[in-house]
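Structure below; questions to follow.
Up next is chain A:
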Amino acid sequence: MNKPLEHPSIADPKARYRAGVLKYKEMGYWRPDYEPADTDVIAVFRITPQEGVDPEEAAAAVAGESSTATWTVVWTDRLTASDSYRAKAYRVDAVPNTGAGTPNEAQYFAWIAYDLDLFEEGSIANLTASIIGNVFGFKPLKALRLEDMRIPVAYLKTFQGPPTGIVVERERLDKFGRPLLGATMKPKLGLSGKNYGRVVFEALTGGLDFTKDDENINSQPFMHWRDRFLFCMEAVNSAAARSGEVKGHYLNVTAATMEDMYERAEFAKELGSSIVMIDLVVGWTAIQSMAKWARRNDVILHMHRAGHSTYTRQRNHGVSFRVIAKWLRMAGVDHLHAGTAVGKLEGDPATVQGYYNVCRDTHTKADLSRGLFVDQPWASLRRVMPVASGGIHAGQMHQLLDLFGDDVVLQFGGGTIGHPMGIQAGATANRVALESMVKARNEGRDIRNEGPDILIAAAKRCAPLAQALDTWKDVTFNYASTDTPDFVATPTAA
Partner candidate 1 sequence: MRLTQGTFSFLPDLTDAEIAAQVAYALSRGWACSVEHTDDPHPRNTYWTMWGPPMFDLPDAAGVMLEVNACRKAFPRHYVKVNAFDNSKGVESIQLSFIVQRPAEEPGFGLARSEDAGRTLRYRVHSYATDRPEGQRY
Partner candidate 2 sequence: MKNDAPATVDLAALLAEANVTDVLDRLDRELVGLAPVKQRLREIAAFLAVSKARGALGLAGTPPSLHMSFTGNPGTGKTTVAVRMAEILHRLGYLRKGHLVAVTRDDLVGQYIGHTAPKTKEVLKRAMGGVLFIDEAYYLYRPENERDYGQEAIEILLQVMENQRDDLVVILAGYRDRMETFFQANPGFKSRVAHHIDFPDYADDELFAIARTMLAQGDYRLDEEGEAALREYIARRKAQPHFANARSIRNALDRARLRQASRLFARATPVTRDELATIAAADLRASRVFQEA
């Protein structure tokens, strides 16, 4: 873009601070000549201005409303080093395939830099209150979406990050070289504690590493939380003794108050559970509290991203999940549901791989084809194990392994419990499919193309796998994704 070299803010202090209303650009929030510092927080917003609003002014308004500005000039700015506290919109790019000559209304990527001193150390609540606080309801914008953020190393170092991380989790579980296998217990609601524990026992004994409470299993009339914990741990320990493997069940400790959550987490730990889970809806402060609790108590912390689609799914408004994933890695979770690309829930494959990179990289490289706008060094924050869950089955094993590699939990809920020969058979089918695929990949075979043949060959020695392949052979969820990268057209996986 051709930008004027001098920025348009008013230089004369008298004019700048005269009572009244100025354009945000004039107040100093549009600084095309600004070079972001290494310590700046950078945010990339997608803005859809109202008719007639100049994109640079819109970007300046976002910078202003997410930092120091209010709707009118205030003289009290002059009591501060306001130049450094003002966020600076420094770059505006038109979004490809929007605006004049396209069927889509004009959208822009606005790049905004924030001084490090605007944020409290180690607090996602504070960071988000600024960046996605008032600004998302701002009238001059039709819609606003936070696409990506570059968190400076200086700020990252004030966060604990994942309490356990991929490496230590694997060392605790003694499971290496393959994705982990899990399943969410079904039906989600209504089972008594004893019946629920039965499903856990069957699935773990059949070969899964983990089973999982669903997001809305807390403490309902049909199953009080203590019942669930007691029966599930009986199941976990029985399965461990039968297999000689470490097993786990994500006990959901989500509750109404922090005191309740701590009580549940303490009980889970006391019973010897290696892992507990919380839902995203508990909020940032509760998440960070649980992250610290988990680090103190050697318990893995599983995050179910319940509710995220209300603000991550639409392309023009909300917060991209890649940003949520960054905040969650900082806040400190060990497992994070990050999509399947091939299952029943929203997720374009390239975009989903972008989320996985955010979870697992030591240094995430900017990659527009995966929706990653900025380089993100991770400053040795531990790595998050992504979880692929929702409408996946053994017949997709080659696609899943090819897309996501080894460091992922593959969760086959229906794909385990819905097996025609029972839950153990379903679990065994998944484990055999997985191990066969990993073995074939390591032997140098092209699993993307030969995957189905590898599965058929493995099924010859494993009846449960043959039955699984037969049952779900035609199941695919082939719908267009709503959130795809802007820079490369990517078809949804078949």
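Candidate entries met the following condition: all candidates are chains of the complex that A comes from, given by their letters.
Criterion: a contact is a pair of C-beta atoms (placed from the backbone, for glycine too) under 8 Å apart; a residue touches a chain by one contact, two chains touch by 3 or more; residues count from 1.
Bear in mind that the values here come from a model prediction, so they are computed numbers and not experimental data.
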{"item": "Identity of the candidate that touches chain A (this complex; choices 1 or 2)", "value": "1"}
{"item": "Chain A - residues contacting candidate 1, complex", "value": "167, 170-171, 174, 176-178, 207, 226, 230, 233-234, 237-238, 240-246, 270-272, 362, 380, 383, 406, 428, 431-432, 435-436, 438-439, 442-444, 458, 461"}
